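Reviewing the structure listed below.
As you look at this complex, bear in mind that one protein chain is not there, while each of the others sits in place.
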Amino acid sequence: MSDKQSAIGVSQETLDEVALSRAEYEAISERLGRDPSPLELGLFGSLWSEHCGYKHTKRLLRTLPVQSPRLLVTPGAENAGVIDIGDGLAIAMKIESHNHPSAVEPFQGAATGVGGIVRDIFAMGARPIALLNSLRFGSPEDPLNRFLFHGVVAGISSYGNCIGVPDVGGEIAFDDSYSGNPLVNAMCVGLIENGRMLSASAREPGDLLALVGADTGRDGIHGASGLASRAFEEEAEMRSAVQVGNPFLEKSLIEACLEAAKLDGVMGMQDLGAAGLASAAIEMAHRSGMGLRLDLSRVTRREEGMTPYEVMLSESQERMLLALRPGAEGEVFALFRKWDLGAQVIGEFTRGGNVLISDGPELSAESPIDVLVDAPEYVLSSSKPDWLTKMQDEDPARLPLPSEAPAGVLLRLLSSPNISSRRAVFRQYDHQVQNNTVIPPGGDAALLRLKGTKKAIAVSVDCNGRLCYLDPYAGSMIAVAEACRNVSCTGAEPIALTDGLNFGNPETSDVQYQLTESVRGIRDAALAFGVPVVSGNASMYNDSRGHSIHPTPIIGALGLLEDVNAHVTSGFKGDGDLIAVLGAECAWDHPGGLAGSEFAAVLHSWTGGRPFIDLAFEVRVQMLCRRLALEGIARSAHDCSNGGLAVAVAESAIIGGCGAALVEPLPERWDAAMFGETQSRVVISIRPDRLGDLLEIAREYGIPVSAAGTVGGDRLRFAEAIDVSLEEAGRAWSAGLAAATSD
Amino acid sequence: MARVRVTLKPTVNDPEGITIAKALGRLGFESVDQVRSGKYFEITLDEDSEPRARRQVGEMCDKLLANPVIERYSFDLEGA
Partner (left out) sequence: MTQPNFGIVVFPGTWSDRDCRYAISTVLGYRASFVWHEDLNLDGYDALALPGGFSYGDYLRAGAIARFSPIMERVTEFAAAGRPVIGICNGFQILCEAGLLPGALIRNSHLEFRCEWVDLRVENIDTPFSHRARVGRTLRMPISHGEGNYQADRDTVEALERSGRVVFRYADREGRSVSSANPNGSVNNIAGIINEEGNVLGMMPHPERACETLLGGVDGNAVFQSIADSVMKFRLP
């Protein structure tokens, strides 16, 4: 600690390097009673970054509901949320972003994003059983966005397929606000058997800290502070630090860690992610209420000449930390050797609250842990920007009727990049390995059975960024509602949420308003559904070319189905069945439903109006939907969202291979009627003789139902307006994504 | 003809090279210290001027053959 720096003397360049403000630097010096050493400055830069320290979101996230009798871990206390599902089983789940690394190098950025979230899950002692992805790109007409799209998909495919975890679902959306700043959020779900959950902490002072897995190189240094705190365009010079993942090593690491989790000598486990050892080791000590002594000379390095700073902040992939009872190293390390993985003791937990970092005999840092992890919390402004009020006040009813015929509009929407089939992507992902996938990707939610029980879990990730842009509060409620609705459409009951907050620069008042309103929306919706938000992640500074992305709070929902045989899928099942719309008295929508709709964006390049949802109503619609599944009345169920009723019915028809006819006459605003996106609607099909039962049960829940039409034939007929062959509609829907993204 | 070699930058992790190095060690090649993997291309060109050919191959590498974020390249030219 020979560097002499005064609070005034530290250069702006140095502060920029570690992404700390001068005020933050002064706070650090004051609390330490001296200036930090260069290594300490690096530690603060990482731990006080948005990614690790949640400076701009911590206050808000504390307001999210965490109550549930099923909750086994306090959200935020461990690497992932854990939910009890009975039969001695528990589910660990979390979503995480890897946006900035994917913008710099899409293949490796997305691949290592998958690797990172998987480690969060098996760190809990959970076997990863499912992956989902939520992806956003700018318009596919721009070659850069197509390059990013193909790179991200190939990266997910490469990493996920190699580690033997099925990629069962997700969403992909294109909007210009993401141009050059893609969103790559990965969610992982893990299964914990026999209550063997692991904490990311040590048991008592004297426990050893072991680093296992890959060797440490100069990968991704400053990923947490630099990339997550500043617009990445300035980071071009840091590009040589891109992490390259090794999924093969990760697969071995999964098996070795899950075997190790069963050993008595293994006290705790923690993954290394953003800010590497700095974040992982210090958080682990903090969680244990202990201090830590680290000797970096014991870290096996891939490259020569690495400084303590580089070793502490390296983001080399496929590494884990274990807290070991002294004496357990022999047995534990033999296990890692069996899997051809490195393992070294690099330190020990101590009494007191300091972290002491040395590189051999040379002391590099000594700081109180409670200061290091005590990132400042900023209070955000919540004043609504004027431009937003103006945009909300625009009236969708003022859109002109399209000059194009209704059938042409339907085909255009079916083939549009945001609505068309995702098969071209998900067939590149192994979605079946582990032999649990009952509903594969392409349905509303994926459904996985749990071997040895009758149970199944449903999982979905959802967010409509355009609606969140128009109204971050309502849009975020809708994101929660839609994720839960997709789960409910399979018959499963939503029991937990995870949230991936993707926003622009939180230092601007617009983004502060969006964040505040969005978290308020998630909270209110989670309360309405009575489900806890068990884990989450925040990615800020998603700006590119001078504009912020749409606020995109991606919601992952977990549902539980007690009897897997009661599950319902989205395709129509057979000729003669009735089509009914839950949540609507009249099948057709009204002009208000065009606010923020895909139709308005595709046909009129217009985004405006104010999205709306009645949560109490939504909750009852979903209860009704699940009841109809359990009673065997619903033969199919499909969420009505992007593209409105016409698209929802067309999709159920194409997926089921049966034609459909909607008979109700269309109002004058046929565009809004067919393509409006009013919330809280589900398209189901039933046998005709169950109509009485359906109406009676719907009355119990106070939910209107419209008997809209019938299943059958090989054409799609919507009143007098549309009559197209199922084959033509299917072609448009199937080919759309590949056509839009091919070079 | 241009013979182009593309390898990962020295500081970038090379899982394939690491795995192959270990396999060679297990097969008894004890002298193996490190393996770096890469790609090799042979490109036949219809171009008389060597400087022009050199410039073109360089552009091909920058634009397509190598990913400048993580890879570097080298090439030789050989007259037909």
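The letters A and B name the chains in turn, as written, and every chain counts its residues from 1.
To be clear about the criterion, contacts are C-beta pairs under 8 Å (C-beta built on N, C-alpha and C of every residue); 3 or more make two chains touch, one makes a residue touch a chain.
In this text the structure is predicted, and so the values were computed from the model without any measurement.
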Task: Sole contact to the chain not displayed, among A:34, A:62, A:390 or A:451 - done: A:451
TODO: Using the touch definition up top, pick the residue from B:16, B:47 or B:71 that touches the left-out chain.
DONE: B:16
TODO: Using the definition of touch stated at the top, determine which of A:140, A:164, A:574 or A:713 touches the missing chain.
DONE: A:164
TODO: Identify the residue among A:428, A:453 or A:505 that touches the chain left out of the display.
DONE: A:428
Open item on the list: Counting contacts across the full complex, list the positions on chain A that touch the omitted chain.
Closed with: 157-158, 161-164, 246-249, 251-252, 338-340, 426-438, 449, 451, 564-565
- [ ] Write the list of chain B residues that the hidden chain touches.
- [x] 15-16, 19-20, 23, 26-27, 37
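The working rule: only the chains that are shown with their structure count from here on.
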TODO: Write out the stretch or stretches of chain B touching chain A in their complex.
DONE: 8-9, 11-15, 18-19, 22, 67, 69-70
Task: Sites on chain A touched by chain B in the complex - done: 104-105, 108, 214, 217-219, 239-249, 302-303, 316-317, 340
